[in-house]
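Complex shown without one protein chain; remaining protein chains in place.
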Amino acid sequence: MALDPGNVVQNAIYLSGGTEWPIGYEAWEARARESLDRAPFDYVAGGAGAEETMRANLEAFRRRPLRPRMLVGTAERDLSVEVLGLRSPAPFFLAPVGVLSIVRDDAERAVARASTATGVPLILSSASSTALEDVAALDPPRWFQLYWWGDPELAENLVRRADAAGYGAIVLTVDTLTLAWRPRDLRNGYLPFLNGAGLAQFFADEAFRGRLESPPEESLLPASLMALSAFPNLALTWDDLARLREWTSLPVLLKGILRADDARRALDAGMDGIVVSNHGGRQVDGSIAALDALVEVRDAVGPDAVVLMDSGVRTGADVVKAVALGADAVLLGRPYVYGLAVGGQEGIEAVITQLAAEVDLTMALSGARAVAELDPSLVA
Amino acid sequence: MALDPGNVVQNAIYLSGGTEWPIGYEAWEARARESLDRAPFDYVAGGAGAEETMRANLEAFRRRPLRPRMLVGTAERDLSVEVLGLRSPAPFFLAPVGVLSIVRDDAERAVARASTATGVPLILSSASSTALEDVAALDPPRWFQLYWWGDPELAENLVRRADAAGYGAIVLTVDTLTLAWRPRDLRNGYLPFLNGAGLAQFFADEAFRGRLESPPEESLLPASLMALSAFPNLALTWDDLARLREWTSLPVLLKGILRADDARRALDAGMDGIVVSNHGGRQVDGSIAALDALVEVRDAVGPDAVVLMDSGVRTGADVVKAVALGADAVLLGRPYVYGLAVGGQEGIEAVITQLAAEVDLTMALSGARAVAELDPSLVA
Amino acid sequence: MALDPGNVVQNAIYLSGGTEWPIGYEAWEARARESLDRAPFDYVAGGAGAEETMRANLEAFRRRPLRPRMLVGTAERDLSVEVLGLRSPAPFFLAPVGVLSIVRDDAERAVARASTATGVPLILSSASSTALEDVAALDPPRWFQLYWWGDPELAENLVRRADAAGYGAIVLTVDTLTLAWRPRDLRNGYLPFLNGAGLAQFFADEAFRGRLESPPEESLLPASLMALSAFPNLALTWDDLARLREWTSLPVLLKGILRADDARRALDAGMDGIVVSNHGGRQVDGSIAALDALVEVRDAVGPDAVVLMDSGVRTGADVVKAVALGADAVLLGRPYVYGLAVGGQEGIEAVITQLAAEVDLTMALSGARAVAELDPSLVA
Partner (left out) sequence: MALDPGNVVQNAIYLSGGTEWPIGYEAWEARARESLDRAPFDYVAGGAGAEETMRANLEAFRRRPLRPRMLVGTAERDLSVEVLGLRSPAPFFLAPVGVLSIVRDDAERAVARASTATGVPLILSSASSTALEDVAALDPPRWFQLYWWGDPELAENLVRRADAAGYGAIVLTVDTLTLAWRPRDLRNGYLPFLNGAGLAQFFADEAFRGRLESPPEESLLPASLMALSAFPNLALTWDDLARLREWTSLPVLLKGILRADDARRALDAGMDGIVVSNHGGRQVDGSIAALDALVEVRDAVGPDAVVLMDSGVRTGADVVKAVALGADAVLLGRPYVYGLAVGGQEGIEAVITQLAAEVDLTMALSGARAVAELDPSLVA
């Protein structure tokens, strides 16, 4: 990463015209809005319902200010984290985001290359537009996000493929067993999956292909509709989790937990970790801010459980607050997608660089030499 | 209803240009504003005084976020409710709204046809522009909203007619014994009743007609003024409720209750239910948000009393919150009136379809398989 | 008053184009802005400092919603109040406002005529542009607001003249012993007193005139500067109040009290009443909202002490809230000044009529038949 709090000269170069990248979340979003057509931009930027939860996610960070410590001696800092064996040079990973091909061609490969270059791991979405094996071929540090499709054969295949391709954990998303009510997409009449976007895992599955009359390369719409039909799985329950253990010995995290009781239940069911999330305000509008849920969840599961968090993280201060309040690391979503939209792999790297610098500076100036020193006493 | 959370393909058709309807309350309101002249739009959209209560109604929903449960298994859901024998496929009814003819010709018949088509019951307003018998002839699932006019003979006739026409309950509005201070209407010099709108129940009453020198069809203004004169009834008290029981054996609900003591008193007076409401912020400006009052009222009357709620319900999340906090069902007001303004019967059906879909998705994604599972633990 | 909640037909005439007056505080203010030059408008509309207290005054009303009672039977209502022998048909008086001549010629006579016509008493400002005797000649129901000038002879004369002219009480303003920091006036370079406005009580004082080389009618600036010099009196303390009792046997109220301890001290000092006020946000910017101070003060002085209130009252709901929370009556300031600016005497009467109607409707619809029934249980 190019910025170093202790190296003013080096930073001066970055400062003095060394960057044409946007600075700050809103600037990245504005640039992405210029770069994209309205429908894909809205797909990324929008949320469910009246977007109240999107707003609540941000507001929760505002309500919890930092209480920096002085004169701790922070010349040396270690921002790195390791979660279930996955290391990152900064306390964030790249969240799973589906259908990234609407933002840029060959999107997942750009993400993978940025991940490899920076060392910040990615969590590949089940709804990506590149086959998980092709992403794995670039060998980024990686986990796999699982949409447990309603079709059991395809779901099992997906898990086994991810395991075989060297993904280090399964992040089972439990808050999106079907798509939510998203007014922007409804207004735009926009369902990108209809032309095959985000369905690469289906199309790379031999069993799926075997069911088709003609392959997706020849006849896209029928294949897309069949894949879409296999997606929803509202029947999934806690009892099903045992099956997942038969398909893989990888660690499993549940993503989308918002309640203490659900968090405890997940651990009782043998899950290896939790991602507190409201899917960036994209699923249940009106739901509790993720940061508020994080506090409740960490309190319930104790200090040793693996708890990640996403939804509303925009600045270095947000990262530091979330970690101080109990997240082992946070996941970045829209921030890096805007980087992708603006500048492809390089844009993602710029976002990562900037956010890491902001986290580093916030830690340096708040008296934290390592991520482990971020604890609730740092937040009012 | 056309949308089904578990059927992504079906929804995809709706999503991909399948609708020209607005999506979301603000979009419906904006379209209605374009469709209507200013005075009738303001009549619908406006409230009393400085419209503080209108704002407070919305804000109260924002203050109470949902706490979704995961992995409950919500493939099968039952959104239906039954309140005092009236069933609805979704936990909402169509609130009584007066003078709908200012929005569209033959408005109440459009509402009735939408009600019949969707199964969502209507509560016909005493201030409708279509005789209650004519609405009943279309046989929608129906209750009758009673403005207990100051003229006792006419009030009694009204109740007896509603009973005879097959309305299943009387919803006595207690918060509008006279019209409130509504600045938008005052500025517009707009009192739609003056040309007979909203007075159909009077004009269809033989006793009323017998008092006129010439029938309304020939001489509208004198008839309208006489009807208006018969409207206010600030003298009405708890003691009068017994008389209502002499006129009908239908269940009676009091609409407009905002306090625990009033709610208990209503039940003690033998009422069959309560509608917590501030009339959408149209009567006492500065009054408590309806959702806050609902919490107080449900706490006071216990779990078995019939309690409905309106005022401020805009989204599926709002419906779910209100029900979780104690409403047996909610009443929709402005949302369906905007549907009527934009598209008549079809517009109302679109509003109902969309809101039902949003409720359904919110329940599906929050771990509620039936309305009965919506309880306060689902709200923070 | 022309509006009657129980008389819809009469109101209908008002509603249906019967008024060209603005409706609602913001509309009156907007019209006044059009009617006045910028400097006098800013003088009226502005406050001290960053105008934070002006905003806080309004916000305090928003934080305390009403809890209306139903079915009380409010056909007959009595809005009248009597405070220390002064009766008003509505629970408000016209607050003392200085320098009204900047808004309209012969302003105080217009106020007096509106007061006489409506029966709503006025409290004449020491800083009026019409001699107190000339206002008294129109015989409105009246109290006198006292600025206890730094010049003791002139202050004593002023009190004795007010007593002789039939003012029923002295309202001693304690929060304006000098003018505050008012940025709008400073920006406009606007000190209306410099050309004699607001100094009529000085100019009508024989002792004052005797000190001048030539009378104000001939040489205005020296007279104005001499009057201004006599104004400030920051030396005034609790101990001085006894002297006031030597000058008059009229009841005395202290206006500008914002603390419980000061309120108790005023009563201990034999004062007959208190006006909780922050001078409409025009003196100490950053000070507590008047409604919040009212609650504290009423709690401290018990139910029997005379407590009035002003600062932030804009709507009928505000009047009702203030009275319910402990004010025996409220004082209106800017609302009637805007009426004066827009329409002279008739404008003031329109403001009074509208506000009384709004109060009346709020009481009628909230279950209060008399001002005495407005108690804290009506506010959440």
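To keep things simple, chains are lettered A, B and C as they appear, and every chain counts its residues starting from 1.
The rule is short, and it goes like this: a contact is a pair of C-beta atoms (placed from the backbone, for glycine too) under 8 Å apart; a residue touches a chain by one contact, two chains touch by 3 or more.
Quantities reported herein were computed from a predicted structural model and do not represent experimental measurements.
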Only these shown chains touch the missing one, namely A, C
Selected residue (touches chain absent from view) among C:A27, C:A180 or C:A300: C:A180
Write down which of C:A27, C:L228 or C:A380 is the residue touching the left-out chain. C:L228
Which of A:T19, A:S80 or A:S229 touches the chain that is not shown? A:T19
Go through chain A and note every residue touching the omitted chain. 5-9, 11-12, 14-19, 22-27, 61-62, 65-75, 314-318, 320-321, 357-358, 361-362, 364-366, 380
By the contact definition given up top, give the residues of chain C that touch the hidden chain. 49-50, 52-53, 56, 174-181, 183, 185-187, 189-191, 193-194, 225, 228-229, 231-238, 240-241, 254, 256-259, 261-262, 278, 283-289, 292-293
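Simple rule for what comes next: only the chains that are shown with their structure count from here on.
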I need the common contact partners of chain B and chain C, sorted by label. none
What's the rotation angle, in degrees and to the nearest 5, for a C-alpha fit of chain A onto chain B? 90
From the mean C-alpha coordinate of chain A to that of chain B, what's the distance rounded to whole Å? 42
